[in-house]
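In this view, the complex is presented without one of its protein chains, the others remaining in place.
In this document, chain identifiers A, B, C and D correspond to the written order of the chains, with residue numbering beginning at 1 in each.
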Amino acid sequence: MNLKRTLRVETLLVALLVSVTTLVLMQILLNLHLAGHSLGDEILHINAASTQSANAVTSVVTYFRGLDTLGEVSILFLSIFGVALHMPRGSKNLFSYHNTLLYIGVSILFPLMLLFGVYVILHGHLSPGGGFQGGVIIAGAFLLRFLTYGDHYELKERVVSLSESLSGAGFIVLGLLGLLVGDRIFTQILPLGTLGELLSGGVIELIYIFVGLKVSAEISLLAEHFVKAHNV
Amino acid sequence: MFDSLHPLITMISLAIFGVALLGVLVKKNLFKIFLAFSVAESALFLFFIGNHYTPGLKAPIAADGITRFDPAFMVDPLPQAMILTTIVIGIAVSALGLSMVIRYYKLTGHMRIDKMDELGEEQ
Amino acid sequence: MIDFLILSILLSLLVASIMIVFSEDLSHSVITYMGFGLGSTLLYFLFSAPDVALTEAVIGAGISSTVYLVALLQTSVHES
Amino acid sequence: MLHFEATLLGHLFFGLSLLVIVALLRKNDGLWHLLLLGSLGIIFYASSLVTLFIGWEMMGWSGYFILSKTARVSTLQRYILFNLGGAFALLGAIALLFSFMGSMMLCDIDLTLLPVWALHSVSALVLIAVFVKSGIIGAHDWVVDSYQEASPLFSAVLSAILSKAGIYLFIVLLLKQPHDERVLFELMAWLGAITSVVATFKAISQDEIKRLLAYSSIAQLGYIITALSLMQAYALEAALYHTVIHTLVKLLLFVNVAAIMAITGKERFSELGGLLYRVPLLFVLLVIGIIALAGMPLLGGFNGKFLLYTALLEEKRALLLATVMFSSASAFLYCYKLVYGIYLGQRPHDESPLHVSPKSYYIPQLLSAALLILLGFLPALPTPLFSAIGVEAGFSALEFTKPSILNSPFGSFNGAVLMSAFGVVFVLILGLLQRVHSKAKAAQNAQDISYCGEVPKAGVNLHFGYGMGHELGRIGFIAFILRRQSRRFWDYLNLIVGDLSILLRSLYALGTQHILLLSLLGFTLLLLGGL
Partner (left out) sequence: MSLLLFILLPLLAIFLMPFYRAYLHYVSTVLSMALFGLALTCKAALPLVERVAVDLPLAITFELSSVSWLLVTLFTLSMSLFSLYHLRFSSNKALFVGTNMLLVGVIGLVLSRDIFNIYIFFEISSISAYLLTSLNQDAKAYGGAIRYMIIGAFASLFFLLSIMLIYLTIGVLDLQMIAQRFNLIDEQVQYLILLSLFIALGIKTELFGLNFWVPDVYQASRSAVSGLFSAMLSKSYLFLLFHLAYLLHVSTSQMAFLTLVAALTFAVAEFSALKSRETKRIFAFSTLGQIGLIALALSYGDTALTEAALFLIIVHALAKLMLFLALDLLERRLGSTKSEIFARFESLFLMAVFTVGALSLLGIPPFAGFAAKLSLLKGLAGLEAYGAMALILTVSLIEAAYLFRLLSGFRQGEQKMVVTLSPLERLIFGVMMFALLLLGLMPQPLLALCQEAAQAMLGGYHAAL
């Protein structure tokens, strides 16, 4: 490290400011009185009754605050749309190794990862994980293929965009169905089932499937656009 | 051994936040700046999740013999859900930002924030 | 015991953050950032937040790595 | 939003506007002129402050768009900034009034209810609007350039009508002042008087005809402002009378000059001269105009001044009277320059062909000349209207027995008799001139007509009108006046504001990290300050 360059006067002044800020923040936050009773406690109380989902975080993400998740998915969509716009897909893959060992390894790993991803999605209401995590795992499987298969492998654009589009629409339609069937948007419209079983949690399962599908499509697309970046 | 973990978590995560903020303010490389933002966000997450954790409390998941949801022995699920959402948003923003930086680099040949002078009165 | 574990991970995260921000070589920063992600995954897990931990893990493995490394490949490794 | 009410005052002002604008209406600017007329109608018939302000602003910007066809950008900027400055001052006064009166209606306004500071503020703000519109010295910068660069006919509108809106505004808003709080109006009286003196000398030293007329217009409005500031029955009578006369005179003069410019294509005294025998009718009309302008005891022009002097005498303002009389007397000089520079003397050497002036130029001139002559014969003819307006404003009614006699506590004169005598003399002089013309011969070189020690150069058109006013620069205090230019102050202000702007603008050129740094600094300081 070149000390002279790193420790310029300006840098030192900024460091002083930042440390003052941090210290003041610390001084306030160290004496923080946490709320005795919070929304989360409320959720834990009614979770079993209203969702029958074994994973309380999942019920929050998909049911109590399903709208936030819809927003999150939209943001992901938006930024990956932006990535696709700014980095148009080229034909050349950045990683072209032609390594047979890797090739075989990935061929074996790919279905396993897909399966694992589907498992994580489907068990989102029972164990840690869910649509988002599972979706990324599935996309990871495709990423591995990009890394090994070189220029030849590409996603079928139509399939990706359709699954992305339909899953997003499905999420919204599910929300709107709540208005038609129940009395408000994003409400439970399916039987809740029993806590701890695969088919429980009502709409939670469905929402996570949609989210998983959408996230996997989007992240795969992101991976493809980054890996096959067109040289402008 | 400590009264509570919270002061430590608060102090160290704020320190990380400060370091990241310093990076945002003094580093001239756009890539570095986006990295620093990610670190700053992570520091906030650690602060938030850490402050909602009390040793001994379990994850809010009914499994492994736990069948009843009770705030007395489970941590608050809401912050976790919030952070989950925020992490995704954070990475989405970073990806978009980096794609812009890459494109900008290809257009101009640099990615230094102090050399970005395309805009202004004279242009 | 768990307190010490948390404390040591936190401290190493602090060190990692300093390295991320102040290393001159961008590839060092990125690799350290991945380590940072790993550390925070562990921490989330210790904080009884397995969902967040899983998310952080898959993001670190699946997205961050791709995005940051490709960005490095496409631009320049050195800071200036 | 719009509330209207018909008042005598409104009728008077709107009647004048209608006269001027209809007389000057042309096809190519018709729409804008009608908009202008409409906005004047809104002003003069408004019964609420908001309505009045709407008309005021519309007048400002419709004038801008007419002016924008001929004027330079800097002139346009000056026009709109001064006018908007006045308008915003008026808006401030309106808001202030509203905060105390709780009503926007003109009839609800009672200045006596205001606390002293508010009264002074309102008065000052309204006075700014009035001064800007009438071009009182200091705020006159826009007037001269705009008049000069406007199309000749629009200059007539500007001078004859738009400058009077300020007078109307004053009468409507400020005339009913509580008696003991009139400090500001002492200042106003003197500003008016000084304006008339300064503008008169400035007018004399101008070479462009329209600039001369512009300064003359400023000087005349100075009299009106002085009259208004006295807030007294005779003074109001004088102000209104002078307003009418000035409207007619400026209509006549500007159209006359417009005709000359249409005929010759020139607009400087140094390029004109000797047009008497080419366009004798224009000459006669101009003479009528300047007689009225100079306030010689005939042709209506004197009547307003007579009432003003009366008012000043009644108020025992000797010094003010002296100043007004001084400037009134000096006004003869530029009137003389106007006649001589254009019509008398000798045609310039580089004689370019003359165009035929369109007949339409004669109609407004004849009209206003006829009215001026009528007012000369019957000076007290409009006084019942003015008195009625005065009564509306709360002054005692003034008695005028016969239309032909204008009387005051200090004397009276019979217009009919005077005019008859004057008519005879005028015809005699005209005849004499006709005689002289047949014996006149052209000067062979410049030396023939130069004296006073001036050394003429070849190629310079020398006659009495040319260069007149230069010599004023040698008289101490007049030279002092002529050297002062408020423009320098405004230009300096412009410069300062521009520099400030560029300085402040550099904030918006800050680098990204500096912006973040500032935000963080703010955050930290506020955090430290608030704890």
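One rule holds in what follows: a residue touches a chain if its C-beta (ideal position, glycine included) is under 8 Å from a C-beta of that chain, and two chains touch if they have at least 3 such contacts.
These numbers were taken from a predicted model, which means no experiment stands behind them.
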For the chain not depicted, the shown chains it touches: A, B, D
Chain not shown: contacting residue from A:70, A:139, A:155 or A:227: A:70
Selected from D:8, D:50, D:325 or D:374 as touching the chain missing from the view: D:50
Per the touch definition above, residue among B:24, B:59, B:75 or B:91 touching the missing chain: B:24
Missing-chain contacts mapped onto chain D: 1-2, 50, 53-54, 57-58, 60-61, 64, 68-69, 73, 76-77, 80-81, 84-85, 88-89, 91-92, 94-96, 98-99, 497-498, 500-502, 504-505, 507-508, 510, 512, 515-516, 518-519, 522-523, 526-527, 530-531
Contacts of chain A with the absent chain, listed as residue ranges: 25, 28-29, 31-40, 42-43, 46, 50, 63-68, 70-72, 74-75, 77-79, 81-82, 85-86, 158, 161-162, 164-165, 168-169, 172-173, 175-176, 178-179, 184-188
Interface with the unshown chain - residue positions in chain B: 24, 30, 33-34, 37, 40-41, 44, 47-48, 51-52, 78-79, 82, 85-86, 89, 92-93, 96-97, 100-101, 103-104, 107-108, 113, 116-121, 123
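Convention: only the chains that are shown with their structure count from here on.
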Chain centre separation in whole Å, for chain D relative to chain C (CA means): 78
Sites on chain C at which at least two other chains make contact: 22, 49-51, 55, 59, 63, 67, 71, 74
Shared-contact residues (touching 2 or more other chains) in chain D: 517, 520
Contact set on chain B toward chain D in their complex: 21, 24-26, 28, 113-114, 116, 120-121
Chain C residues touching chain B - in the complex, by the definition given at the top: 2-3, 6-7, 10-11, 13-14, 17-18, 20-22, 26, 29-30, 33, 36-37, 40, 43-44, 46-52, 55-56, 59, 63-64, 67-68, 71-72, 74-76, 79-80
Touching residues (chain side chain A, partner chain B) in the complex: 10-11, 14-15, 18-19, 21-22, 25-26, 29-30, 32, 34, 38-41, 43-45, 47-48, 54-57, 59-61, 64-65, 68-69, 71-72, 75-76, 78-80, 82-83, 86-87, 126-128, 132, 195-196, 222, 225-226, 229, 231-232
